[in-house]
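The block underneath contains the structure these notes are about, expressed in structure tokens.
Left out: one protein chain. Kept in place: all the others.
Moving on to chain A:
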Amino acid sequence: MEEVSQADPSHLLQYLDSILDSDPFINEVGFIHPSQFLALNEEAAAPVSEELSAANSSDMVFWHRDHKLGISTQYLVPLYKAAKCAFMAAVGRYNDSNLSAESGEKNVSSLQDLCAVQVMKRSRALLLLTSDFGTAWNYRKLMILREPHVSTYMDELGFSKLVLSYSPKSECAWSHRRWVIKKISGNCLNLQEIVENESDLVKLIAEKSKMNYRAWNHRCWLVSYMSSEQVKHEITSSRVWAGLNVADNSCFHYRSRLMLRMLEGLRTKQGSKAVSSDNAEYYKIYKEELDWNETLIKRYIGREALWLYRRFLSLFWVDQFAIVDADALAHINQTPISTGEIKTFLDNEVQLFYSCQGYSNNDFEDYQAQATFSATYMLWITRHFSQYAGFELIMKLRLRDLQEVLDKYCPERSFLWDFLRTP
């Protein structure tokens, strides 16, 4: 590393630009504490390069190796100030060149091009220091629209990915991706491939950044761009991940989004003949999901996200399949769930409830949580299934047990009981 003068922030910025220009394959940016520089250098087995040996630790501003870039937290403020100043100046010059063009001056288009290149460069450095500086993202969009090529759009996906590497919750960076995809979706041959890559990116980021709402929201947004084959593939391929991240409510919500999307697909196919086999396949996927969820609930004790997902699955089942309106059923070539099936389902849920009370004398928090969730789940069932024949028969004798569990583990939720039982 070259010695970088502490007194001159614009020098620091130039240095950052030169690293970014020299290595277009940088795939990760991070802010590191000065004390980490030495550790990082020792960790890298390769001999210390000339660059690094030239400076002692206090002068270290950037760490760059194997396409990873570290920026010292000690220099973030001066770097940010210089980057913001340079960006605003570049924007000013670009706007001036536009005014000249509008007033009819000749030969300004090459000047505009130069200014546009500068805006892209300056916004790059700034956004690698502060990810939600909206104006910088906006100007990037404006510059791209001057000459909108697919390759430029793809570069933006790459740049936004780099920003997400240090700021995985950056709302602006995720939103920028959606803007790019909306722009290219109309005339893009490999849209399905792009959607698949986006979905994989969320998976990758969700691995490091747990319960990241912005990331999962992006994945849910993608669903409307997926083909029905892709939706099915996503349901299958994201199952392992979900099974390993049972506390991540977002990944189960994503599955519910996929299930609903698949159903939408079936419904829009109405009228065509071959739907009954699709329906059978769909029902099979749904049943697998319900069984898998039960397995997880029994394996991972006291996980709220699993129980809430079961609430969704139960309601979804009764909403979608137990349709009372015969016309609607004829439309989608489907037979309603029989009273017998509802009874079987309720029987199973009641058994699940009792299986969660087996350790009622256990003081462990997880087991108490499991008892609470199972009881509130039964309240959910009570609310949504009470109009179906067979409900009273299955549940009548169990209501007292349910109330006992509620009183014991979650007296603070007793009002739920009250409002559910009063018609």
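Following the convention adopted for this analysis, a contact is a pair of C-beta atoms (placed from the backbone, for glycine too) under 8 Å apart; a residue touches a chain by one contact, two chains touch by 3 or more; residues count from 1.
The rule is simple: contacts and distances are computed from a predicted model.
Trainee: Could you tell me which of "Ribonucleases P/MRP protein subunit POP3", "Trafficking protein particle complex subunit", "Geranylgeranyl transferase type-2 subunit beta" or "Translation initiation factor eIF2B subunit alpha" is the UniProt name of the chain missing from the displayed complex?
Mentor: The record for the missing subunit names the protein "Geranylgeranyl transferase type-2 subunit beta".
Trainee: Among A:129, A:143 or A:162, exactly one should touch the missing chain; which is it?
Mentor: Only one listed residue reaches the unshown chain, and that is A:129.
Trainee: Going by the contact rule already stated, which one of A:304, A:341 or A:401 would touch the omitted chain in the full complex?
Mentor: A:304
Trainee: Looking at the full complex, which residue from A:260, A:290, A:352 or A:399 touches the chain that isn't shown here?
Mentor: A:260
Trainee: Which residue from A:37, A:94, A:216 or A:286 sits in contact with the chain not drawn here?
Mentor: With A:37, A:94, A:216 or A:286 as choices, the missing chain is touched by A:216.
Trainee: Considering the entire assembly, which residues of chain A contact the chain that has been omitted?
Mentor: Listed in rising order, the touching residues are 73, 76-77, 80-81, 84, 88, 129-130, 132-135, 138, 141, 175, 178-179, 182, 211, 213, 216-217, 220-221, 223-224, 247-250, 253-254, 256-257, 260-261, 303-305, 308, 311-312, 315-316, 319, 376, 412-413, 415-416, 419.
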